[in-house]
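Of the protein chains in this complex, one is absent; all others appear in place.
Moving on, here comes subunit A:
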Amino acid sequence: MTMSVPLVEVEDLSVNFVTRESDVRAVNGVNFTMMPGEVMCMLGESGSGKSVTMRALMRLLPPKRSVIRGRIRIAGQDVQAMGDAALRRMRGGTVSMIFQEPMTAFDPVVRVGDQIAEVVAQHRGVSRREGRRRALDLFELVRIPSPERRLDAYPHELSGGLRQRAMIALALSCEPKLLLADEPTTALDATVQIQVLILLRKLQQELGMSVIFVTHDLGVAAEIADRVAIMYAGRVVETGSVRDVLKAPLHPYTSGLLASTVHDQPRDRELETIPGAPPDMRNLPPGCSFAPRCPQAAGDCQLAVPPPVSPSPGRVARCLRVAGAQPLMEFA
């Protein structure tokens, strides 16, 4: 059975951005594995390191200014060790990525159909004509109405929702095993966002690919994820199935995030908040990064970064206050 081999293995990944004045510790020891066909949401606020982790998987970070440590394996290959040719084959082939703003991902002066045809021709070694035929199939796959006509459109001629669908078509053009989606629905209108989420869910099921979906929106995670990883200050503080984490969070940060998300709370009462602000990534506090804002923090929280603990199968949190927790040797 192929399902038993993980598609993605990330071990102790850390990313520092080094400049003359400062050393920003964007990612500080992230571990996760993903099985084929799984949808994982990385949830976190701005600056929590979720997009940087995504970019590290594709090796899209600026090589001169970023120091990457740890091990990343995708489909059995070591991403850190890849040469230029292997990297080119992986990007768009095994792994592809969609972004928040499709306008910046497309070339504004080339028709969208030609851009997709070019990618297919490049990766598959087929003719442009064949690539264009494939582009039409893809436009039908992502349910773009009158696809024939839309292939000849320039990116600016498409509405926001269609542009995002076209970017999904581009990303799927070489049947990737892993799709990285970095806030792909955040810039969309509410009535369009739900359409794109439902489309992505259906495509994921039809094509059986794995998806890592980066979002700051708990509602989006509830709609699409099998598993969630909650990130705070460059660390995964909690993972588990979306059901478990949203219904019974373990980490105080996850609980705080759930409580402070405005969703049908009574109007005559104050909203629950997490006091303070996320830490400065140039100067992280010792120990648990959430301790300065945590209602349950005690002296021991500041001594060392809490080790991952697993109180029940499939669930992991990095918090000393999680009851009945067994220290974990290996991060699941």
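In the analysis below, a contact is a pair of C-beta atoms (placed from the backbone, for glycine too) under 8 Å apart; a residue touches a chain by one contact, two chains touch by 3 or more; residues count from 1.
Keep in mind that, in the parts below, contacts and distances are computed from a predicted model.
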item	value
Protein that the absent chain corresponds to, by UniProt name, given "Ferredoxin", "DMSO reductase", "Glutathione import ATP-binding protein GsiA" or "Alpha-D-ribose 1-methylphosphonate 5-phosphate C-P lyase"	"Glutathione import ATP-binding protein GsiA"
Contact residue for the chain not shown (choose from A:V220, A:V236 or A:L250)	A:V220
Sole residue of A:D78, A:D137 or A:E272 that reaches the chain not shown, by the stated touch rule	A:E272
Absent-chain contact - pick from A:L57, A:V119, A:L170 or A:L197	A:L197
Subunit A residues touching the omitted chain (full complex)	45-46, 145, 159-162, 189-195, 197-198, 201, 216-220, 222-223, 225, 242-243, 246, 256-257, 260-265, 267, 270-275, 277-278
